[in-house]
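The complex appears here minus one protein chain, its other protein chains still in place.
Letters A, B and C mark the chains as written, and numbering starts fresh at 1 in each.
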Amino acid sequence: MDIFDFSDGREGYYGEYGGVFLPEILQATIEELLECFRECKADPTFWQEYVALLQNYSGRPTPVTYLENLSRELGGAQIYVKRDDLNHTGSHKINNVMGQGLLTKRLGKKRVIAETGAGQHGFATATMAAKFGFDCKIYMGAVDVARQRPNVFWMENLGAEVIAVEDGQKTLKDAVNECMRDWVTNMADTHYILGTACGPHPFPEMVSWFQSIIGMEAREQILAQTGRLPNRVYACVGGGSNAMGLFQGFFDEPNIELVGCEAGGEGVGSYMHSARLAYDDASVGVAQGYKTYFLQNEEGNMNETHSVAAGLDYIGVNPIFAHLHDQGKVRFEAATDAEVKETLKLTMRTEGLIPALESTHGFVVALKEAATMSKDEIVLVNMSGRGDKDIFTIADALDDSKWKRFIEGKADQYRRERG
Amino acid sequence: MDIFDFSDGREGYYGEYGGVFLPEILQATIEELLECFRECKADPTFWQEYVALLQNYSGRPTPVTYLENLSRELGGAQIYVKRDDLNHTGSHKINNVMGQGLLTKRLGKKRVIAETGAGQHGFATATMAAKFGFDCKIYMGAVDVARQRPNVFWMENLGAEVIAVEDGQKTLKDAVNECMRDWVTNMADTHYILGTACGPHPFPEMVSWFQSIIGMEAREQILAQTGRLPNRVYACVGGGSNAMGLFQGFFDEPNIELVGCEAGGEGVGSYMHSARLAYDDASVGVAQGYKTYFLQNEEGNMNETHSVAAGLDYIGVNPIFAHLHDQGKVRFEAATDAEVKETLKLTMRTEGLIPALESTHGFVVALKEAATMSKDEIVLVNMSGRGDKDIFTIADALDDSKWKRFIEGKADQYRRERG
Amino acid sequence: MGLQSYIAERKRGKDILVMAHVVCGYPSFEENMQELEIMAEAGVDLVELQFPFSEPSADGPLFVHANEESLKAGTTIDQCFKFMAEVSARFPFKVLMMGYYNTAFKMGEERFVERVKEAGGVGYILPDLPVEEAVNLHRLSEEAGIEPIILMTPTSSDKRLAKLGLASRGMVYAVARKGVTGSKTNMGDDVLALIERCRQHTNMPIGVGFGISSKSDLDFLRGHADIAIVGTAALKIWKDEGAPGLKTFFAELMA
Partner (left out) sequence: MGLQSYIAERKRGKDILVMAHVVCGYPSFEENMQELEIMAEAGVDLVELQFPFSEPSADGPLFVHANEESLKAGTTIDQCFKFMAEVSARFPFKVLMMGYYNTAFKMGEERFVERVKEAGGVGYILPDLPVEEAVNLHRLSEEAGIEPIILMTPTSSDKRLAKLGLASRGMVYAVARKGVTGSKTNMGDDVLALIERCRQHTNMPIGVGFGISSKSDLDFLRGHADIAIVGTAALKIWKDEGAPGLKTFFAELMA
């Protein structure tokens, strides 16, 4: 199946989802982008340059790791993990960013902007901008700035300006709005490096295309390591880019179940979550440039969302998934904050892996289901990022008293030094 | 040249350096270790298993990255970087640790101990222990615990017990002593995972062997990318393991200059540094199980050492380097704390790379020298680790007021929550 | 009477019309009404009533804040339509719904058109709805006799303007510059060139908006544009100086 073959339908639409819903002032910009993207996609040397860049700069291909201990302890399916946490800057976000960096160069633009939730996309964008010599501004909800401070620190030191967005819920969606506002002003020299497979066409397709490198690699690797394809494939879903990336390696296999793992936050019925497809709380709407399932009220205003993982704390979901969900081609489950904390602890101690809080959502569902599967089945989970960035959140979640004392000591030191 | 061919000399000696200077009680343990290591080294399947483990778990091979911007800006030699920062846990330390993990299994031991300075070796060891199912205790100087807290946090969450060593200067050397004390007590079931190419034989050889994977890869990669070998190769030198690892790819080339970069701290004449070979302050001595150059006074007591980089803040240096230094086969230079800070800023902004403070020492010397070389020359620098772990140190060094305010806010929050 | 003929009629007496703007429910419906009183008194010809939306990504800081505060205060769509009905019944100026497409989408396009119509609105401005996506809504509007206001911008190609021109009804909203609502626009040749280009592709009256804040802006547009659209400037005055300020503002603006 080629979901990106629009010849029978409307360009940029996946079923009824997707499209371009942007102010008129951006129409020319988005057309220019689409045209440039079409050129790149048609040009095999572009993809080669892209892959070479990721290999030499970001360490691709990332490996697939067999979780021997957890597989044994759970006694069910054999668990394999795709290790996009080993990328430079610590997550899969760099794939998309490097691709769009090459594209920005082709567009002849000199400035990039990006929204970021977990900070991983902002970190990756700031890194790319440093490498490509672009000016860079990162918009980040003030709530996320507070919970992902290490990433903010690095972004700034990489030369990016980080703007804490104080509007709305002060999270990812508000950062997206601020990006749009910047873009409608500065589109002449600015490319908006959207961080996930959402937003107006061609972003969902483009981001998915860049991220497809994950699935291409993983398919080959799991075949090489196990001699067969997995039975089920799991990935967390914020906007959906890492999941789209991995799933694209397995879309054509009717017997492989693809499972998107959303942020269940405080659980079903709590209304404090970010599960657009796994729970029943979302409905179709149009915002942030595209049509999809949004967590919104009856009047079309967005609800408050929540997740322990900043990168999943988002109102919408990529329109491709909205369509595949309708078609029953991808199953969606949610992991709650509490489950995420437990699974993170388990994964650290049992396998020496520290998945990002976002990625841990995929682990929760995969481990739960693997336990019920048979020993000769295989599951593959995407480790979209590493948890280093989450140290403050995890320390809080685990109520680590030594960490707290350390922070208090540091604060005292700073106050003393200031006199 | 095979520096590990002891057939003409004394086993475990490199010129007059090296040897085994351990309490009698450990003699049997060290013999058992040597024997096991000899078996592993002779067994090609061991190396294969080792390489496969690093590929599947840690993401090897790590790439070689061309620093296009810095090469252009400096206008001298073309600068390439070996990216061991992309390893799982963020540094080259994992190479050695995974190797010793396999060896621990062969020894039939169930418990591992390790000293750590920067925390990277401890982090790697805790990770390995989680994966192999070993009990794990990490000794770390109290000063280092304070400056590398994020790593301590992760070690603990990986299931290791971290002991803050309050003796002596409370840094790496004191952690080594504590390891020795643990080892003389628990050698029956415990393997001491020494973190660098120092200590009693066979550690310098063994750690170098495991780290040689860096140089093997880098040699092939630089040939593939540039069609030739580099003119000069740089690596920071704490104990000397990452440098030994990289240099082994180029030892046999008479025209390649190998440059070890030590911690110049506050500079020559300050006596606040850790430069054993680059400055004239060290002399030959015996401590921590081996003979080498130590920063010691005339009576053989160790001097206080200093470096902004915890992982270089060490009194001794690997005995192989002491010998190669005597022979003029490796040149040693030092980078000061101040130079390190400047170069770190430059590297972040110009290339999007965040080297660990340790690794940045190699960058300082490499960039300085590259600028004076011709455009058709090539230099290769080892990026032994990433700087994430150094966030507190770097924030302090750069006097980042936003970071400080964030920390103070966090501290206030913790105090409030405690009531 | 359709919007186009209304504008034509109003223009008989003056060389430029004024369209003003309020964000429904901000600071409150009561204050909205006071603002509108002043606008009516000053002789404003058209008013956009902005329905607050949680993601006002085409708006500048002041309107973003207004949208947010209004929603926080509990403003509902029902209230907005009710307010629209009152306003269109009470004042001589014509009223347009302004907002984001999701408001229309969620209630259903048919129902949306119906409700605007019922509330006495003569049309609507949905800045995030491109013409390609508006085919059905435009058809429904045509049937109902209300107007979808098309935006033309400095970045629109001629080809694009031609397409927009074909879809234009009632009036065209010419966006004076890149960016979001709120900041000042430098009135100069660029603006005139834009108006010129718009005229080549539509026969509808042309309103110019984004950053219009003073009599001199109006004077500049006189003879070129049909309508000057005043948004943020008025809200800012209201916030800073209240009713007396707003009165002076409009008096001076339209002097």
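We adopt the following convention: contacts are C-beta pairs under 8 Å (C-beta built on N, C-alpha and C of every residue); 3 or more make two chains touch, one makes a residue touch a chain.
Since the structure is predicted, the reported quantities are computational estimates derived from the model, not experimental observations.
One chain is not depicted; across the entire complex it touches B.
Only one residue in the set B:Ile25, B:Ala52 or B:Leu223 touches the chain that does not appear here, and it is B:Ile25. Considering the full assembly, B:Gly285 is the residue among B:Gly141, B:Gly285 or B:Gly385 that touches the omitted chain.
Within the full complex, the residue among B:Asp280, B:Glu299 or B:Asp376 touching the omitted chain is B:Glu299.
Of the candidate positions B:Val176, B:Ala282 or B:Ala395, contact with the hidden chain is made by B:Val176. Residues of chain B that touch the chain left out of view are 19-29, 167-168, 173, 176-177, 180-181, 184-188, 283, 285-289, 291, 296, 298-302.
Just so it is clear, only the chains that are shown with their structure count from here on.
Ranking all chains by how far their C-alpha centres lie from the centre of chain A, first place goes to C. Chain-level centrality, scored on Cα centres against the all-protein Cα centre, points to A. Computed centre separation for the pair chain A/chain B is 33 angstrom, with centres defined by C-alpha atoms. If you average the Cα atoms of chain A and of chain C, the two centres end up 37 Å apart. Computed centre separation for the pair chain B/chain C is 66 angstrom, with centres defined by C-alpha atoms.
Multi-chain contact residues of chain A (touching two or more other chains): none found. Counting only residues that touch two or more partner chains, chain C has none.
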